[in-house]
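Report on the structure given below.
Yeah, one chain of the complex is gone here, protein chain that is, but the others are all in their spots.
== subunit A ==
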Amino acid sequence: MSMLAEGRPTKQETNVTMPDQNAITTHTGNRALMVDEPLIFEIGSPDRSGVDLPEAPQVESRLGGLERKAPIAIPGLSEGETVRHYTRLSRQNYAIDVGLFPLGSCTMKHNPRLNEKIARLKGFADIHPLQPVDSVQGALGVINELAVWLIKLTGMHGVAMTPKAGAHGELCGILCIRAALEARGDAREVILVPESAHGTNPATAAFAGYKVEDIPANAAGRVDLEALKARLGPDVAGVMITNPNTCGLFEPDMKAISDAVHAAGGYVYCDGANFNAIVGKVRPGDLGIDAMHINLHKTFSTPHGGGGPGSGPVVLSEALAPYGPLPFTERHADGHITLVEEETVEDRHPHTFGRMSAFHGQMGMFTRALTYILSHGADGLKQVAEDAVLNANYILRSLEDVLDAPFAHSGPCMHEALFSDKGFTNDLTTLDLAKGMIDEGYHPMTMYFPLVVHGAMLVEPTETESKAAIDQFIGAFRSVAERAKAGDELLKSAPHFAPRRRLDETQAARKPILVWTEPEDFAEAAE
């Protein structure tokens, strides 16, 4: 009798010997639900369309003699073909909806569907950013209400809502610092960034015209306070510190760091990518922070969408708020909300450093984030942080006997657990373990980040996973880790069961093919 892994018998056992699956070929090369899908350029044609449009009126065109005559060569598909094309492609993706997604520092939590429904209400989805403000009071109300929540949750003075993602928020914060320093005639040139920081931190500081210097970490995975103090001086504009940091640890000296930086005339930027761990538990404003971005697509559950869009509002201290970007909302005593933009700026916000993007920020993310926040309330958000931290510590303590956890001795972690590749044999690497996890049905953890730990594996379960789901994940992770330590050769060729085997990234980078070309043109180009 054959059985499902758990449960009732499925059919009577027969005497048929089951052949080796790998030996079976199919005509199409497909394997049941695992179906390859060609490119639209291979299945569509420029004269096919999935859209019916009315005839254009019979009038002379006025295109200035610049009519597009040459072929555009963009193929079309009927509606049915289009839906099938993307549906088939979607099935080659891992996603939170499919399973636990333990990507450290990325906070892959469940994306509530109420958020999607609300964002699609015509009163939010079908309004233009330049409509007269009286016709968009509800939209400005959403921005204003979300702004109030973010200010109260962080204990800060103001918030810039327009940055379009985390890195754009970092840029906003750094520009505020620069504007504040310029306003007092202080041309400082250096931003200090810990080695463990996200790559966006040094890139942002450089993009804003600063020199970047490293701050060393101590043996406990935290900023080395004494080394930082020693480096502070009249050339240091500020520090960028991630808290909780990318090792998944809270910086206990945060207030002392802020005080030292302030005493030396600089400002403190906090990368708030990991705010999920502390929302409702501690307010960054109480730790002396001057600016911090909040990734709405992490802490507040707006979907990652395969790489974006994000949204990165920046909360600001009293010292920096006057320099924040345009536009923003102001609620008046009668409930009316106005928009402070270019024409009203002289009266209302004279020190602004200007505009960071067209229009008013990521409205579609604001509606989703506010819906999420209202669903949780002040009590639920605190529970979010507690459960996220509980789940991560549970993973840390359940696996520290099999995997090296470099900072586990120093106490509990926050929302993510960090392991290293120490003890792997037979030249097996973190990458091999990650690919082994794919075969187990999981998206791997974040790998090789932070840079301060060899072969780093950063595991963030988030609060939306059940204990049963986490136990199953721990079992799989333990099994693959044991194989890595035992030197299991099969891990080197993993994944074996994904839609693709390991992809040749070296070839992709050496001779980049970034667009599709007709096979005959491609052959010529290759000659």
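The rule is short, and it goes like this: contacts are C-beta pairs under 8 Å (C-beta built on N, C-alpha and C of every residue); 3 or more make two chains touch, one makes a residue touch a chain; residues count from 1.
In the analysis below, contacts and distances are computed from a predicted model.
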What is the missing chain called in its UniProt entry, if the choices are "Alpha-E superfamily protein", "Ion-translocating oxidoreductase complex subunit C", "Probable glycine dehydrogenase (decarboxylating) subunit 1" or "DsbE family thiol:disulfide interchange protein"?
"Probable glycine dehydrogenase (decarboxylating) subunit 1"
From A:226, A:286 or A:318, the answer for touching the chain not displayed is A:286
Across A:20, A:379 or A:520, the one contacting the chain not displayed is A:379
